[in-house]
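Heads up, the thing below is written out as structure tokens.
One chain of protein is taken out of this complex; the other chains stay put.
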Amino acid sequence: MSGRKAKGFFLFAAISMFLISLMFVHASFKEKNSMPSLEEKRKIVKELELTDLCLFTDARYTRHPSMADLNTPFQDHPMSLEHFPSGAIMPPSSHLMKNEMD
Amino acid sequence: MIELINIRKVFNMRRPNEFVAIDSVSLLVESHKITVFKGPSGSGKTTLLSLIGCLARPTSGRIIVSGNEITSLPERFLTEIRRKIFGFVFQQFYLIKGITVLENVMLPAYPLGGKYSSLKEKADSLLALFNISHKTSSRIEWLSGGEAQRVSIARALVNDPLVVIADEPTAYLDTKLSLEFMEIAGRLKKVGKTILIASHDPLVYESDIVDRVVEMRDGKIITREKSCL
Partner (left out) sequence: MRWINRQRNILDFTLSSLLRRKGKNVALLAVYTFIVFILASVVFLTSSLKKEACLVLQDSPEIIVQRTVAGRHDLIPISYMLVLKEIRGVQSVRERLWGYYYDPATGANYTFVVPKDHQYGDGGVAIGNGVARTIRADRGDIVPFRTHDGSYMSLEIKEIFSSESEIISSDLIVISEEDFREIAGIPKGYATDLTLYIRNARELPTIADKIKRALPDTRPIIRDEILRTYDTVFDWRGGIVMAILSGAIMSFIIFAWDKATGLSSDEKREIGILKGIGWETSDVILMKFWEGVVLSFSSFLLGIILAYIHVFFTSFALFEPVLKGWSILYPEFKLIPSLDVYQIATLFFLTVVPYTIATIVPSWRAATVDPDTIMRM
């Protein structure tokens, strides 16, 4: 019973930090393991000439954000609230904001 | 040995409620003896004990403890002296609720960086000394008045102080427990400790084991009676 509580806390911290280091190990392991699937995806992107991840299929400009034109997200009014929840996650691409004529 | 030279303590200086608690006290306290400070409430005896015990600094004057002048010491050194030399038993015990008796006794020693196991050993032996080992793991709230007092004394002794200061120790105790307290004080004196007690309880200041009674009134010492034994 020597400083049992303090020991308990240190033990908890040590175990947690060990688990966190395991997380790093797991992450790097997964990374190596995912090579084949990554190759497959790259192949599809190359063959089909794709430009976007399929994340948000609710609207055109959320499905292909890199292809979106300035108007679509702001169809009603530039200040109008976003219709689609995904639009709140994915703001318009930076290249849309660039000056057209440089 | 503790020497007080022209000690003066004023509270709330330069304010409308300015109050002179101690007014020019000079005193020599002998070691290994029991000294009782007697007087009505407001006489300044509690304040005097807090000055001797390094809980506060005097407004003016000097205090010398074992040859070291402590009045001009910076905060940190003062605290160190206090920790090493003095053990306090408070009138209302002031034990910390919600934690065990054992932890309460060990508390004053925690910041000093001793090994937990040796602290525990010391605390255990003190609790055994005062016959409350059976309550070691109990919560403070479950103790009787007498048990709480004994825990409070054990706590005051955990750092092996040279001087034990008790402020109105019998204020909340019945006769039996008051006598028990004086008996413990006697034991501590036998092992070489210096005991300072502030009390207006005759049971205390008229006790046989008391070596000296210092009477105070309105912040001054009025008589220096020696009770001879």
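Per-chain numbering from 1; labels A and B assigned in written order.
Everything below uses one rule, namely that a residue touches a chain if its C-beta (ideal position, glycine included) is under 8 Å from a C-beta of that chain, and two chains touch if they have at least 3 such contacts.
Not measured: the values here are computed from a predicted model.
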| item | value |
| --- | --- |
| Chain B, residues in touch with the chain not shown (by the definition above) | 46-47, 50, 54-56, 75-76, 79, 82-83, 88, 90, 92, 94, 96-100, 103, 107-116, 119, 155, 159, 167 |
| Residues of chain A in contact with the chain not shown | 3-6, 8-9, 12-13, 16-17, 19-20, 23-24, 26-27, 30-31, 34, 37-38, 40-42, 44-60, 62-72, 82, 84-91, 93-95, 100-102 |
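Heads up, the rule we're going with is that only the chains that are shown with their structure count from here on.
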| item | value |
| --- | --- |
| Centre distance in Å when chain A and chain B are each reduced to the mean of their C-alpha atoms | 66 |
